[in-house]
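Just one protein chain is left out here, and the rest sit where they should.
Chains: A, B and C, in written order; residue numbering restarts at 1 for each.
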Amino acid sequence: MKVIKKEDLENFVDELIANNEKEVVGVKSKDSKYVFDKLENAEELELDYDVTILPPKKYFMPQRETLVEYETREGIEMEAVNEVVPRIIIGIHPYDLEAIKQMDKVFADSPEDDNYLEKREKSVLIGVNMKQISEWSFAGSMGTATIEDGYDLMLTDLGDRYAVEIGTSKGRELLERESLEMRDAEPEEVEEVENIEENIQNGFEKELDFSPQNLPWLLAENYGDEDFWEENAEDCYSCGTCNIVCPTCYCFDVQDFSDISLEEGERMRQWDGCMLEAFAEVAGGENFREERAERYRHRYMRKGRYLYNRFGDIACVGCGRCSSQCVPDIADPTDIFNKLWSDKDE
Amino acid sequence: MSEDVDIDVEYLTRVEGHGNIEVNARNGKIEKCEWQVVEAPRFFESLVVDRDWTELHHVTSRICGICSIGHTLASLKATEDAMDIDVSEQDKKLRKLALHGENMQSHVLHVGYLALPDLMDSKSVVPLTETHEEEVKTVIRLHRLANEMSDVITGRTTHPQRLIPGGFSKIPTENELMELKNKLEGSFNDLTAVANLLNDLESKIPAFERETEYISLTHEDEFALYDGDICSSDTGRTPVEEYLEITNEYTVPQSTAKYTKNNRESYMVGALARLNNNYGQLSPMAKDIAEKFDFDPLVCNPFMNTIAQVVEVVHSVEDSIRLIEELLDEGLEEQEEYNSPDIEPKAGRGIGAVEVPRGILFHDYTYDKDGKCTEANCVIPTNQNHGNIQLDMEKMVPDIISKPEEEVEKQLSMLVRAYDPCISCSTHDLNIKFID
Amino acid sequence: MNKKDSPYLPENATILSVEKMAEREKLFEIELDSGEQLGHDPGQFVEVSVPGVGEAPISISSSPTKEGNSFELCIRKVGNVTNVIHNLKEGDKIGIRGPYGEGFPVEELRGHDVIFIAGGLGIAPLRSLINYSLDNREEFEDIKILYGCRKPCELLYEDEVEEWRDMNNIDYRETVDECPDDVCWEGNVGVITTLIPGIDIDLDNSYTVVCGPPIMYRFVLQELKEKKVPDERIYLSLERRMKCGVGKCGHCQINGEKEELYVCQDGPVFNYDNIKDFEEAL
Partner (left out) sequence: MKPEERPKAAFFDFAGCEGDQLQVANLEEKILDLLNIVELVSFREVMTEHSDDYDVAFIEGSITDSHAEERLKEIRNNADIVVAIGACATIGGINSIRNAQDFEKVQERVYGDEREHYEAWEKAKPAKAVVDVDYEVHGCPIDREEFLHVVQSIVMGREPNIPDYPVCVECKLNENVCAFERDEFCVGPVTRAGCDSCCVNEGTICWGCRGMIDNPNEEAHEEVLEEYGLTAEEVMKKFDLYFTWQKEAREDE
């Protein structure tokens, strides 16, 4: 573990920006909220934030990206496209790092999705331990409040200094520059970081009343409880907000957009959401999840069960984005999961 | 020489909104000579009743797509007047930029797409895209520049989003303003090209004159568009609060629209009126261009309105550059994202006047204590011009009635187009009447 | 980036011929421009691309045993991509990705009786396996084909059906839901389930393979149950919305009590026993 003074970290970030080798993005404030965005200077960086509106997945799987370019003047010509911008991403909280680990598995699964993987590979992830905890977050319960790996560098705020944990050689290389003033951490500082991490565990207002390991069977057991799902989904707008803001959601739609000549264009993918009404609709109008409640249930099933069966992870990292941004306030996983848990005893 | 003339122009083309021209003559005697407005009524002054003060500008912007920035600003000024809401100097400058953008956009559209075809003996701009590609592209470039300006300042080219009571929901960045300034500075070649093109066509502009009263805003410090008093070329200055003394709406039996009059039977508003009243305050290059056309106020040829628009476009470009420079020199004061000024609604009446491309525009609202609108009145420039169009026609027809019917029709159409009427926004049209 | 790197990049292919089969269905014979064989198993599908319009998953309707390098797709005109495909002619270019998915378990079926039950367009994927088994007739025991559609004019693959009717080493039966008075039809009239009671099923030695619209599954499965056909001896092919075909886009996932399935990767062919508890499957 290394230690760096706050002002030196600022200089370091400014240098990275000036260096221009990779785009430097970090957490910035937007109105009363926070977003990951391109940094113009280190001063804009807000490492003391609660949660960002969108997770950093947008850098590996952009809201909209071109997969294929085509041209149809004579016959067809198609070319795969991957617009990769190498980036240094500063200020990722542990739950988002965990989510990125999960996404890595999804896109590395055969057949590999290079549009994601290459962007991911060309990025450097600098994590930061939480100082503020979102009132909606329950990362403590999901085991994602702190993290052992998945970052290239990990920062912890020690007042006037940051402790820097080096996670990978990519991270180490980034630090290898002469101008950077950094020293090895004292044993007390290592202990301080441990204490801080321990304290974070206790800072959550929202909690799951049980271990998330129970989710797969709990959800399976309640799959058929239609009344329950209907009751809870009654106010759902089918607006997909809970999908879009989620760091572990990755469903997408693909559409073609021709330019005005009609002879060339792009095939693009855009984030989609299983809560949207047409998500499972096929030609002829048959919709395999026509009811709000079916779609609502599907999201929870996917978070707590299906993706676990497929990739071995509970696909909710407890960031609380879905619940904090759902306008009718019905998307809180702890609320639903806890209700199921307490009902099971009845 | 035609003794009998029957002209029925149903839905005059290349104007905004629906209007008809009807002229009948028997044995050389004029029996009927009318400019009729047949736009379906849209009842704006009722639509806003009971609505919240935060929504009025959104609703009244829809009076007219082309002057939507102007309507929004007149609306905001009326609301701000009613509730004593302050607007910062910076926001006022930005609003002036917005108005310039709209002025340029609308004038370029009118001159380039609607009026030029007449002067070039073409039925529309479409054939010109092939015969005069360069000229058309010049016009398009200027039009796009004007739209980019509206985009940068107000968020959109039509029906602005950022203009809200008390200021702006979002303001442009300094970089965006800088870029805009560079583009404006880069447009002088195109402006000169358009001016020269019209100069070459000057002989095609009919030499028609009729003594007319011209009404516009006027202001000591600047060529008035956003602020000022009402000014008549006949009767001098009147404060905006007394606008009803000026507009005097009345109905006439042979017409479908309400007319307005002040000192004479009718008056004219618009670019020509502004130039006539405020000529001395034009920017330097605008003045140069006006001189090329021997512009010497008072100019009483309504066809010169098109030329006045060209002059105003140049003025708007120059004045915008000046405004942006001022803003950048002072440094933009940052404001919150999703800005929404802290305003307590209150009861009262407010009047807002701005110069929009087609002339002076008034919005007049009364609010109750919760900020619900109880009464509204909007007097639109085109309405103010209808009477003048009619009187111009009456003077012109006897002079030209001996020409071939087609020629008469073309001249009359050109006359109406010169006013650049914006009929769809005429909120006070009466008695729809169709030609059988 | 070359093709291998992007699972989303189609290969160029040429339409060799187009045959109108019924009012809404056409049969397209297609060859990859690379000259290579598609290399599919019966029951697999491809993503067909029309640049500017999009992609649609379509089952491969020809058998891998078909001569030459081309393959066949039977496409019903129902929406965006399929409408535009219907306007294409011989020589036109399209894009192909695939083959994708799990096809029919040919190894498992080999040496057994096979009963094919096809409703409407369901014959398209089944034909791939039917022709495969007819081309390797000696490897299979009894073959029965039950084929039903709404009206005689909707019957697909007329020439081949004509041959099936005459073949004496298979048992071919057909039905239409209704037959207009002015049409000559010698087959059965009634829904496809009416054919099932009349056939003998050797429960220990036969497999049933079903493909058709969702509503047909419900009734056919009911009928097979009455015949005591074990669930694990039934295979069926499902259709879902798909955007990628490779297990990423999430659209084709179906939910059940026990687990989840991706139609594009785990299917489209499923063993009935594995999906019968899936509320969303049928």
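The definition used in the following text is that a contact is a pair of C-beta atoms (placed from the backbone, for glycine too) under 8 Å apart; a residue touches a chain by one contact, two chains touch by 3 or more.
The model shown is predicted, which means the values in this text are computed figures rather than measured ones.
Colleague: Wait, the hidden chain, what does it touch out of the ones we have here?
Modeller: A, B, C
Colleague: So one chain is hidden, and I want to know which residue out of C:S34, C:T65 or C:N87 touches that hidden chain in the complete assembly.
Modeller: Answering carefully, the residue with contact to the hidden chain is C:N87.
Colleague: Which listed residue (B:I30, B:V87 or B:I140) would be found touching the missing chain in the intact complex?
Modeller: Reading the full complex, the residue touching the unseen chain is B:I140.
Colleague: One chain is left out of this view; which of B:S88, B:T192 or B:N339 touches it in the full complex?
Modeller: B:N339
Colleague: What residue numbers in chain B mark contact with the hidden partner chain?
Modeller: Residues 11, 13-18, 39-47, 49-52, 55, 58-59, 62-66, 68, 109, 113-114, 117, 123-126, 129, 137, 140, 143-144, 147, 155-159, 161-162, 164, 168-170, 251, 337-340, 375, 424-425, 427-428, 430-432, 434 of chain B touch the chain absent from view.
Colleague: Hey, which chain A residues sit against the chain that's not shown?
Modeller: Residues 30-33, 35, 53-54, 63-64, 72, 234-241, 244-245, 255, 257-258, 260-263, 270-271, 273, 276-278, 292, 325, 327-328 of chain A touch the chain that is not shown.
Colleague: Can you list where chain C touches the absent chain?
Modeller: So the residues of chain C touching the unseen chain are 50-53, 79-80, 83-84, 87.
FYI, only the chains that are shown with their structure count from here on.
Colleague: Nearest chain to the global Cα centroid?
Modeller: The most central chain, going by mean C-alpha position, is A.
Colleague: Cα centroid separation between chain A and chain B, in whole Å?
Modeller: 51
Colleague: Report the residues of chain A in contact with chain C in the complex, numbered from low to high.
Modeller: Against chain C, the touching part of chain A is residues 67-68, 70-72, 75-82, 106-107, 109, 111-115, 220, 223-224, 250-256, 258, 262, 265, 267, 269, 272, 274, 279-284, 286, 288-289, 294, 297-298, 301-302, 305-306, 309-310.
Colleague: Once bound in the complex, which stretches of chain A touch chain B?
Modeller: Residues in contact with chain B: 30-31.
Colleague: Which chain B residues qualify as touching chain A in the complex?
Modeller: Of all residues in chain B, those touching chain A are 336-338.
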